[in-house]
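See structure below.
Just one protein chain is left out here, and the rest sit where they should.
Naming follows writing order (A, B and C), and every chain is counted from residue 1.
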Amino acid sequence: MEFNLNEETKMLQSSAEKFCKEKSPSPFVKNMIKDEKGFSEAHWKEMANLGWLGLIYDEKYGGSGGSFFDLFILFEEIGKTQLPSPFLCSAVFAGLLINEAGDENLKKTYLPPVIQGEKILTIGLRNEQGQYDHAAAALEAKESGGGSYVIKGTRILVPYAQVADEIIVCANLKGEKASGPTLFKVSGKASGLKKTPLNTLTGEKTFGVVFEDVKVSEKDILGAIGKGTTYVDKVLPKVITLKCGEMVGGLSKVLNMTVDYVKQRIQFGRPLGALQVVQHYCADISTFLDTSRLIAYQAASLIDIGFPCAKEVAMAKAWCSDAYKKSTQIAQQLHGGIGFTEEHDLHLYYKHAKVAELDLGDSWSHRQKVAEEMGF
Amino acid sequence: MEFNLNEETKMLQSSAEKFCKEKSPSPFVKNMIKDEKGFSEAHWKEMANLGWLGLIYDEKYGGSGGSFFDLFILFEEIGKTQLPSPFLCSAVFAGLLINEAGDENLKKTYLPPVIQGEKILTIGLRNEQGQYDHAAAALEAKESGGGSYVIKGTRILVPYAQVADEIIVCANLKGEKASGPTLFKVSGKASGLKKTPLNTLTGEKTFGVVFEDVKVSEKDILGAIGKGTTYVDKVLPKVITLKCGEMVGGLSKVLNMTVDYVKQRIQFGRPLGALQVVQHYCADISTFLDTSRLIAYQAASLIDIGFPCAKEVAMAKAWCSDAYKKSTQIAQQLHGGIGFTEEHDLHLYYKHAKVAELDLGDSWSHRQKVAEEMGF
Amino acid sequence: MRFTFTEEQNKFRQTVRDFLQAELKAGIFVTKSGGLAEGNNQEFSKKMAQRGWIGLTWPQKYGGQGRTYVEKAILIEELFKVQAPVAYHFLADRQIGPSIIHFGSEWQKEYFLPRFVKADENMKFCLLFSEPNAGSDLVNVATTATKEGDFYTLRGQKVWTSGGHQSDYGWLLARTKIDSSVPRHESCSQFIVDMKAPGVTVRPIINMVGCHTFNEVFLDEVKIDRKFMVGQENDAFKQIMAQMDYERAGMERLLQNYPVYEKVINYVKEMGKTRKGDPFYHWVQDSVAQLEIEFNIGRLLCYNTAWTIDMGRKPTSEAALTKAYCNQYEQRLNDLATRVLGPASQIREGSPWTLYDGEIADCYLWSPSYALQGGSVEVLKNIVALRRLELPRK
Partner (left out) sequence: MRFTFTEEQNKFRQTVRDFLQAELKAGIFVTKSGGLAEGNNQEFSKKMAQRGWIGLTWPQKYGGQGRTYVEKAILIEELFKVQAPVAYHFLADRQIGPSIIHFGSEWQKEYFLPRFVKADENMKFCLLFSEPNAGSDLVNVATTATKEGDFYTLRGQKVWTSGGHQSDYGWLLARTKIDSSVPRHESCSQFIVDMKAPGVTVRPIINMVGCHTFNEVFLDEVKIDRKFMVGQENDAFKQIMAQMDYERAGMERLLQNYPVYEKVINYVKEMGKTRKGDPFYHWVQDSVAQLEIEFNIGRLLCYNTAWTIDMGRKPTSEAALTKAYCNQYEQRLNDLATRVLGPASQIREGSPWTLYDGEIADCYLWSPSYALQGGSVEVLKNIVALRRLELPRK
């Protein structure tokens, strides 16, 4: 048991902190909500140049073969300022799926441009209720002869679909020889693809995508037919853990904002923060932060060293979901009116906490996984 | 909607309050825990003379045909001082079962002595896990010819079994003509009956009773064969609601004790009750009390006027179980060391809250009933 | 004790319900949470006025109906269950009218009360209490009202003024004695301010839902006639105490998101048809049953508070306890709703795949606001501790 970051990680952390603070102050984040793209291409390039996008990939694809734990630290920093970008969907989720499922050729074709930020990929794994349904996908792929398939169905909450060069989906393939859940990549410009921007709580760019008989070929299949669920389940723990990183980052910002506010806000002739009830609320947020960080770091660190950690990942997401959300609710209570305004920054985190809770399984669903791992 | 007690009820309440305070100060209650009988026969006689035991029964059986709501008020007062007696098991639970299921002859034989406190009955409806199992009783009654039956099995948490003249049970009758869950009364002195005192959290007198082929006759059957579950289910809401009365009484005492304590206890140079966190805890207990009282009064009042109120009863027990228990936990926290001693009275309520929670269904199980009533 | 309604009360409820159903059918309004914030509809208020439903509890000599607060609670319950657009008259009905009845001058009574109960033009009120440095601690108000002959001159700034941009009058708290030797709570007075008077500037505050309901109000040398002062000079805090009870007491505190609750229940019923035995369904039904219990208790608390007023008692601690309870209930409701309904509940109004046209998402955003008016949960718990339990201040 050791609870300190190593020197290299600390350096990465402080450069990431600096980057996020400089590039992503809250007015910028709020502008991006109204922006059509929803992120800055300039930042995106810089993130690629800093090596962030390729951090965990093999050097032969242009990555730096770095540690997953360091990637987690990046997402913690990103969460602090809510820097918007397709990092998670493109260079993590899609990239890892390609890395996991793709053959060497595909990897060599796709990973380098993803890592360099030249291609943006995204993920369409959520059904019309917003649930990940790769185990029994509502999206269908039918053989249409000559090694071709036709994909039909709907995906929603597909991040950055409007700029995505490819969308990776898991479709239920019904073929003559082989069938089952299968990963496909679909060109973002494929005909039959209808993208509708969705206005959500956070305002992050996300889309509903309707597949109206979209044609793909067998070259668009990632990995083996029928193995889609397995690939996704292999990659998901990493995505979930990085989402926890984002949440821990957000939570730490909420604590700082709140403590600062109650120190300077004068009420009844003294700082709000001198009231014992307020102090205990702040201690509660502080406890939520410490505990969330520990349990999330644990998941990241065990993934990093390749330790089996299905339970630890589930514990992290279950706990962070509740802790972050409750912290933003307490923070709202302590901020009073000002925290409820658009002008203030607190709402960015209040909204992020709710959306992050609902993404990739809330605390209940991850407790189910914990229960499973406990042998219940 | 009217939230005041009528004059008659108020008078009953204040006389009950006086009785309980005088007869059942905490040293008495604590002595009764060590006492073999566990209650005072003198009190018992007085309760009968005051008309408490027969309050809700018809005048023709020696009752006073009073209101169920008034009975509830009595139990609230009893809960305040934790006055121990077989009131609930004998004059309520058993009495109501006889009233519900018995024929006129049986009622005339049994209700008057029960109401006069001359006979004590009790109830054996809980299986070896302490669960009410009348819907599928683990107790068996087999025909043994000549209108006789043999009862076999175990009941636990049978209150005051050592002094009970009769124990009412619901046994699964397996007969040639008729079968199913059936109510029997079993003489407390029947051979084959083995009673073992159980030491429980509260120390209320309660027993494990093993039925080793206890002989009963068809005269001992209450009501119709196969209808045992129905009778019990009809009476249970009343018992549950009176248990809520006990809990509300206990809760109100916990609030008073705690508020008094934090007013007089000096810490850091001022009363503990001047600390904002302590004030909020007390406000929480106060809220638990008001809400518990309202929801329990509602159940009692609707039963009183014969309104269908399965949901209201379930809501009352669900809420009171949680509210009372949490209040005793907060009270312990505020009392510190002194509340943890045997000398102090708080533990009586801390223990009572837990036992009352576990009796007759905890909050989870009553929420299930609420869900059912909601059409889920 | 009576936990049922009288026949007369049931009839009254039915009358209200019939009216509302007819209005709904006619498309006068739609049922969507947030009615209080958005439903500014004088025409609708006029219809209510015609039925005597504004000033229901006020004495008849002021145009009221002299009916009970329990009946008022029934009225509010029905209005809020369907989120009727009552914003035009709501504040006047709930607290401005009663304050004028208790503390107002004859002129004020004669001028305002009949207009309130008729929902006349230009009678929408807002509250000018909070200031940047006076929120929970209202005694800190810095806005001054300086007497100059028959006039007062107002100088200062107010904030968090709900509906300030749509209001004709503001109900103002201002300092009338600038003397540090006088206790602060004995140096303020209340005024009625014409929001169109020269020197009044209203600036919108956009909230995190993206809506404009709050405002900043700047008072720059606003001159008002002394007849617009309410009650005794420097007596504002005594008056406000009573007023606050009314502000807190109402059934609306429980029902601002009632349509969400109804939707959740219906959703779970549907779910039960196909998913019995599913662990998620079991979690959901348990959670929603808990909400149902909380809701029912909240309702009893509200009726109990109304009844306390009917008994002629000050409902200070009842109202405080009730509002704290209801605020927390509504927050739990909106949070749970998103989890029961799942990730699509994050999609807002106007987008496809949204649930109930964004109502679930919006209500989660509105949640923190319920505690902003009429006292935060913390302030309300203080009141219960100090007033009811009489715990020591020091």
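Following the convention adopted for this analysis, contacts are C-beta pairs under 8 Å (C-beta built on N, C-alpha and C of every residue); 3 or more make two chains touch, one makes a residue touch a chain.
Just so it is clear, the model here is predicted, and its values are computed rather than measured.
Peer 1: Going by the contact rule already stated, which one of B:S26, B:Q116 or B:Q131 would touch the omitted chain in the full complex?
Peer 2: Checking each option in B:S26, B:Q116 or B:Q131, the one touching the absent chain turns out to be B:Q131.
Peer 1: Write down which of A:L53, A:A141, A:I295 or A:L346 is the residue touching the left-out chain.
Peer 2: Counting the whole complex, the residue in contact with the absent chain is A:I295.
Peer 1: In the full complex, which residues of chain B touch the absent chain?
Peer 2: The missing chain touches chain B at positions 126, 128-131, 156-157, 196-202, 208, 266-269, 277-278, 325, 329, 332-333, 336-337, 339-344, 346-347, 350-351, 354-355, 357-359, 362, 364-365, 368.
Peer 1: Touching the missing chain, which residues of chain C?
Peer 2: For chain C, the residues touching the absent chain are 277, 279, 282-283, 285-286.
Peer 1: Quickly run down the residues of chain A that touch the omitted chain.
Peer 2: Residues of chain A in contact with the hidden chain: 1-6, 9, 69, 259, 262-263, 270-271, 273-274, 276, 278-280, 282-284, 286-287, 290-291, 294-295, 297-298, 300-302, 305, 307, 312, 315, 318-319, 364, 367-368, 370-371, 374-376.
Just so we're on the same page, only the chains that are shown with their structure count from here on.
Peer 1: Take the average of all CA coordinates in chain B, do the same for chain C, and state the distance between these two points in whole angstrom.
Peer 2: Chain B and chain C have C-alpha centres separated by 42 Å.
Peer 1: Averaged over CA atoms, how far is the centre of chain A from the centre of chain B? Could you give it in whole Å?
Peer 2: Centre-to-centre distance between chain A and chain B: 54 Å.
Peer 1: Would you please write down the residue numbers of chain A that are in contact with two or more other chains?
Peer 2: Residue numbers touching two or more other chains: 277.
Peer 1: For chain C, which residues are shared contacts with two or more other chains?
Peer 2: Expected reply: 378.
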